[in-house]
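A protein chain is absent from this complex, but the other protein chains hold their places.
Chain nomenclature is as follows: A, B and C, assigned in order of appearance, with residue numbering initiated at 1 for each chain independently.
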Amino acid sequence: MDLDALMRCVGTTSCIVTQLTSGMIIGMLLFLIASGVTLIFGVLNVINFAHGSLYMIGAYAAWTFYQLTGSYFISALGAAVAVGMLGVLFERFLMSKVYGSNVLMQLLVCYAVVLISDDLIKIIWGPVSLSMGMPVEFRLPPLRFFGGVVPPFYIFMIVAAMAIGLLLWLVIARTRFGNIVRAAAVNGPMVSALGIRVNLYYAAVFGIGSALAGAAGALAAPVRSLTPGMGFSILIESFIVTVIGGMGSIVGAFVASIIIGLTRSFGSIGFPLFVDGVMFLIMALVLIFKPSGLFGRPHNK
Amino acid sequence: MTGRWRDLALAGAGLVILLLVPLFGAPPAIRDFIMFGMAYGLLAMSLNLLIGYSGLVSFGHAMFFASGAYAFGLAMQSGKFSIPAAFALAIVFTAVLALIVGAICVRLNEIYFAFLTLAFQMLFYNVILGWVSFTGGDQGLMGGIPRPKFLGIDLADRTQLYVFCSVAFIICIAILRQLVTSPFGYTLRLIRDNQERAAFLGVNVPLVKLTCFVISACVAGVGGILLTLFVSGAYPNFGFWTTSGEAIFMILLGGSNVFLGPLVGTVILRLLNDITVTYTSHTELVLGIVILILVLGLRKGPLDLIAERLENRRQAAAQAVRDAADAGAADTRKGGS
Amino acid sequence: MSSIDSRRTGRRQILKGAGALATAGVIGMPAIVKGQSGAIKIGVPTILSGRVAVLGQTSVGGLKVVFDKVNETGGINGRKIELVVRDSKGAPQEAAKVTRDLINNDGCQIIIDAEASSGAFAVQEVIREIGVLCIHSNSETSSLTADPKLHVPTAFRTARQGIHDAIGGGDYAAKIAKAKGLKKWATCSPDYAYGRSNTAEFMEYAKHFDGNIQVVEESWPKLFQPDYTEVVTKVLNAKADAMYSALWGGDLVAFIDQANLYGLFDKQASFMVNLGDYGVVDQVKQFPQGVYSGGRYNRTVPPTKENEEWYQNYVKTQKHKPTNWSWENDVAAQMVVEALKKTNGDTNGKKLAEVIKGMTIKTQFGVGGSVTMRAEDNTLVNYIIGYGVSLSKEPYIADFQTSPWEPIYELEKQWKKKQGYAS
Partner (left out) sequence: MSAAEILKLDGIDVFYGASQILFGVSFGVEKGQSLALLGRNGAGKSTTMKAIIGLAPPKRGAISVHGVAVQKFTADRIAREGIGFVPEDRQIFPEHSVEDNLKIGIKTGVGGRSDWTLEKIYDVFPILASMRTRMGGRLSGGEQQMLTIARTLMGNPDVLLLDEPSEGLAPIIVEKIGELIQQLRGMGITLIVAEQNMHFCLDIASHVAVIDKGHIVYRGSIDELRANDDVKKRYLAV
């Protein structure tokens, strides 16, 4: 415990700015992944335990596209689309077979997919960790605000994640597609009985959720090392976020991501050894006092 | 012979079979396999008391596996306890831990229960990792677990250890069996199938759930103790969420509706693991594909499938009888109108 | 969840379960292979899956280079050496189980333990019980062989030992610190046993050699933590003169990539013990210039013909670049081969241990071309330790300074006393 250090940090603007942005960086990437988990859960009522693998595949795909095209933006887009399509296949051929069966069956299918994709990554890209490196566009000196330091790429990352989140929210809240998706989340058979190909919507939602994970992977690729199994820790954190925010709530995922991001950034100064513990503690407290999460509706099933 | 005595007799027979294994000169590798399987088997069997019999899907069961292992290992390393005393101490510690965690968790339903147990497990795991001076952190309890003789039993001897593990294992299985066939077991299933109805019938649902949770945790703790004795150490990943995950897979691979299903699942998973590890370096790929085939092909544990087939056949026969009676009734009805 | 009423699970199901159990056990158990006079089997528990699969891959590479050569030239007294490699997936209890199986089931007579530290401690306990020859080739945690309580007569270590690196590194760091006036230090190391003990020992000896050094900030990212942003900014906020880091592998790559964004390496001197290893240097895209980089494995250290040939041969036969783990395993394999030659192929653990104790072999990885298995604690000594300055291009390291072993021996003795390992 080093609460003095925390107080000292809170006393200087430079430290506050730096840690705030670093919290946002951690949080926004987490938000992209968690929003996919929460979207898929909200609509399909399945927990995609393989979401971390989609993130990993997104990062590797972006790496490969970057090697081929040399353009980061094309690579990121390509990775998101590719992982989105992979998600559709995953949903159609595997997950849709276990809809309605108990959560443990879904868990098992996802676990199998996690194992298979980890090994395939190892076979295709090798066991040695890879790194994409900073795209040329972002090889700029860090910016300074009020004495704090913020790298340009991270600004791009935060803005991109927020923009994607906003777009997702608009699509879900304001379009016919979103209208139907929200209806399918409540009562899929009824939507189907109205003549709507609800399976396509399920697949699309899974695809979008996967694309979000792919995009997160692509955004992470320039700054994180790519290894088989890299989706592991991010999966657990995105679950913490999903649970705290409320299963099915995109707004909740956003808020919870920021909470976790700030816990990590300020916690690393104030209580570096208990950061993980504190995250789980927050999760446990939320579950104890408001099981449906900060923004979730009670889940009746 | 009543059901209870029959079960006890079967447990005795099981023990005899287990004890015959080394007598018939089975190689140490088979003995090792069985001991490893017994430790994980207890983890899976006890978890199924929650999942299969009570409908409590816990993602955090490995916490008690680890608490048994660590409490026992630390007690032995302190040098102040005999093996039976440390054994008892570990179980009591696990029970107290389960009582606290369970009291908080059992109020929640379904997925929230699962996530809360997961959160507690990760807290516990982080304590083990972080409290380096006490638990050895990520390197686990180093230097081996001392096994002083007690009552003339020397657990440093592999055969005696095997016998000891077999006895502990069979006792735990027998206890679980008694439990699920007792009125308490019926209450558990009543809660699993319809919680409201159980409450309406005057069952103190949280109390029954908590009792079940604690008992199940203790059995998992024994599993942890056996593993500690086997590998002569305790490691943080005993309590990591992947271990809980593995236990769940064992249950599903075997079947959750047949009493010994999780045990069969344990054997399947261990065999899958051992065989793939022996013949390929791509264990994950092979294991993943096998799981997919099992889940999407069979859609349930093999033992559940067998049990269900039998049940269906029985019902079909009964249905045929009913159909015949119905046909007769319909004929009379037609004549009447 | 419930599809059938469990009341029906009667005796039949139980019997069926037991039957299935028994059958599965018998069919599935791979055939038992007795140790025969054919090949000499060497079991290798290691990590082949997950995030550190590269550890297993490059360890096995180091072993193969040696054993393939021995087999090509007729083996040991005509007997070939056969490697049996098993994946423990990084779980210590699996490592213990796998090691037992390798010995009991596959008939391996020797174990080369290429596990990471926690696995190595588990393997050590198995060896204590069974008593075959075991060489720990990857675990650097000092206590494994330094702590007499953990001592197992037939277990040895060819991996680096943390305390050696710390003394050599501390000496080097102190010299630089004195020259450049680096007083305020920050540390950034992975939060697990290796990271903690390594960092504590390094800073202890840096302070020992330069009394002006003080640690003003410590950060402990989790092992395999994906994001180091908060750690980087924390170090940045500390405004230290220098930083020490024991991060390694992919973690180090990610840390450097993320630290570059903040220009961390321009703001302070940095000492990174695990930087100069292939696998790291190849992956970091903007490799920092001028960082003080510890010696792991580099084709130019030592800059001899043997080393370059070894490197070329390794890449050619194994299709990947060697790492620090490769040379540690290469030495383990050579020691085993030498010992087997001396025992005439007898694989008895005690006999092999007797000849390995104190054995010196010729290798370019040693200072002056040889390394020795110190008899008193079964630990490898006289291997090359040192620091250099990183270059952003091949050979990635310049000005490599090899630490002399005399002060290391001296300080190691004191350290052992302080730890209660020696009187």
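In this section, contacts are C-beta pairs under 8 Å (C-beta built on N, C-alpha and C of every residue); 3 or more make two chains touch, one makes a residue touch a chain.
As the structure is a computational prediction, the values presented were derived from the model and not from experiment.
**Student:** Can you work out which residue in A:T12, A:T64, A:S101 or A:S192 touches the chain that's missing from view?
**Tutor:** A:S192
**Student:** Please identify, in ascending order, the residues of subunit A that touch the omitted chain?
**Tutor:** 176, 179-180, 182-183, 186-187, 189-199
Just so we're on the same page, only the chains that are shown with their structure count from here on.
**Student:** Just the chain pair, please, that has the highest number of C-beta contacts.
**Tutor:** Looking at every pair of chains, the most contacts join B-C.
**Student:** Between subunit A and subunit B, what is the separation of their C-alpha centroids in Å?
**Tutor:** 33
**Student:** Please report how many Å separate the Cα centroid of subunit B from that of subunit C, as a whole number.
**Tutor:** 36
**Student:** Which positions in subunit B are in touch with at least two other chains?
**Tutor:** Where subunit B meets two or more other chains at a single residue, that happens at 51, 57, 283-284.
**Student:** Touching at least two other chains at once: which residues of subunit C meet that condition?
**Tutor:** Residues 1, 48-49 of subunit C each touch two or more of the other chains.
**Student:** Report the residues of subunit B in contact with subunit C in the complex, numbered from low to high.
**Tutor:** 3, 6-7, 10, 14, 17, 27-30, 32-34, 36, 51-53, 55, 57, 129, 132, 136-140, 142-144, 156, 158, 180, 186, 189, 192-193, 227, 230-233, 235, 237-238, 254, 256-261, 263-264, 267-268, 271, 274-275, 277-278, 281, 283-284, 300, 302-304, 306-308, 310-311
**Student:** Quick one: which bits of subunit C touch subunit A in the complex? Just the residue numbers, please.
**Tutor:** Listed in rising order, the residues are 1, 48-51, 53-54, 56-57, 191, 218-220, 222, 224-227, 229-234, 236-237, 249-251, 253-254, 257-258, 260-263, 279, 282-286, 320.
**Student:** Would you tell me which residues of subunit B are touching subunit A in their complex?
**Tutor:** Interface residues on the subunit B side: 51, 57, 104, 108-112, 114-116, 118-120, 122-123, 126-127, 130, 241, 245, 248-249, 251-252, 282-285, 287-289, 291-292, 295-296, 299.
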